[in-house]
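Here the complex is missing a single protein chain, while all its other protein chains stay put.
A and B are the chain letters, set down in written order, and residue numbers restart from 1 in every chain.
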Amino acid sequence: MSVIQALDIGLALLVLAVAGWTIAAREAFASVVGYVAYGLLLSLVWVRLFAVDVALTEAAIGSGVTGVLLISAVVRLRKTEAPAAAERPGVVLRALAAALCTVVAAALAAVVLLMPDPGATLAPEAGQHLGELGVGNPITAVLIAYRSFDTMLEKVVLILAVIGVWSLASDGNWGGVAGPRRGARPEGALAFLAQLLPPLGIVVAIHIVWVGANEPGGAFQGGAILAAMALIVLMARLTEAPEIRRRWLRLALIAGPAVFLVVGIAGFAIPGSFLAYPAGWAKPLILLIEAFMTLSIAATLPMLVIGPPDRPPS
Amino acid sequence: MNVAIDIFTIVAISAGAVFFMAGTVGLLRFPDSFTRLHALTKADNLGLGLIVLGLLPQASGLLGALKLVAVWVLVQLAGATVAQLIAHALRRKGPPT
Partner (left out) sequence: MTEFLLAAAGFVLLTVAVGLLRVLGGPGNVDRTMAAQLLGTGGIAALLLVAAATGVRGAEDVALGLALLAAFAAVALTNSAAPPEGRDPE
């Protein structure tokens, strides 16, 4: 067994151990810590699988937005944690749940084990047309060109999610502010970090979006890092989130899908079909769409994490 | 020359790995949370610092080296802040246990 095989097997066992621990933990806080660690190990696994785009997404979402979201859920659930833990379902229900989980796990394992070798792939076709699009990263080509309709709908789903969260606001708070209040005296070290980190984060995010055309990276990863920067400023209580009735906030939320849709409809007129890019214009249009999608993702994710407005508009 | 550089890399990375081990041992064996915090910050600073130092000669070009240093600086910033926050959280809870 070579060193790299030993490393891969060790990594896989670690991921399994941390995953098992996260499920078995009885305390919500402890299982969130386990889950954050699991996400970090998973991004290492993606790098070992040469799926660096996915590793970047896991790193940006898993260690930024997801951790904060889960912790705020734990804080909100703290009052009900003890009664919920005391309540144990009956034997029959637990046996049924175990049986269902086993069936799902066995089906997934069967699908993985029964895959044809070598697997069916469209990778050569995807690689063939990269030149016409002017992008070097096949992942970006798939997301923004070959199956751009899916990508656009995914961004619409994010907006629907924000509408769903906002709809939980009470009537009096509609249009108001969500998230932590501005602190009278922010904690020194945290305030320092929250002032120093965002400029660096913005540079890294722009770098990741920009190289996304040719190297691993892209709008979602960059947007997730920007969203994390917004969250650290909110967590340090340096400022409050904008009121949700603000026009600029709503424009930022819809900018990405809107630009995508406009380019798509323009495709009817010039090349002749929805979401088709005119020859020679693919690269600039892809960059335009990516830029606005980054903005929308950066605005959407923090609004999802901080939840519905809990104070009325001023 | 290449051999000298490789030896430098091996020594620096091994030293970094020792600091990670020391940090973990400290985290598991030290008697109270404040001393465990002390062990944690050593691993953060020196463990990663020495590994980055060892990797610098192997880096691909100036940009790769700059990225390595940037990673270390960012982890320093995070580590220092987290140490402060954890110490504050511990002090709010009362005397060390």
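As a working rule, contacts are C-beta pairs under 8 Å (C-beta built on N, C-alpha and C of every residue); 3 or more make two chains touch, one makes a residue touch a chain.
Keep in mind the model is a prediction, meaning the values are calculated, not measured.
The missing chain, though absent from the view, touches A, B when the full complex is examined. Across A:E132, A:E215 or A:E240, the single residue that touches the chain missing here is A:E215.
The residue from A:V142, A:V156, A:L200 or A:A291 that touches the chain not shown here is A:L200. Within the whole complex, the absent chain has one touching residue among A:A6, A:A110 or A:L153, and that is A:A6.
Within the complete assembly, residues 6, 9-10, 13-14, 16-17, 20-21, 23-24, 27-28, 33, 36-37, 40, 43-44, 47-48, 51-52, 55, 58-60, 64, 67-68, 70-72, 74-75, 77-79, 81-82, 85-86, 88-90, 92-93 of chain B touch the chain that is not shown. Interface with the hidden chain, as seen from chain A, comprises residues 2-4, 6-7, 10-11, 14, 17-18, 21, 25, 29-30, 32-34, 36-37, 40-41, 43-44, 47-48, 50, 52-53, 55-56, 59-60, 63-64, 67-68, 71-72, 74-75, 181, 183-185, 187-188, 190, 193, 197, 200-201, 204, 207-208, 211, 215-217, 221, 225, 228, 231-232, 235.
One rule holds in what follows: only the chains that are shown with their structure count from here on.
Chain B has its Cα centroid 28 Å from the Cα centroid of chain A.
Interface residues of chain B facing chain A in the complex, by the touch rule stated above, are 74, 77-78, 80-81, 84-85, 88.
Of all residues in chain A, those touching chain B in their complex are 187-190, 192-193, 196-197, 200.
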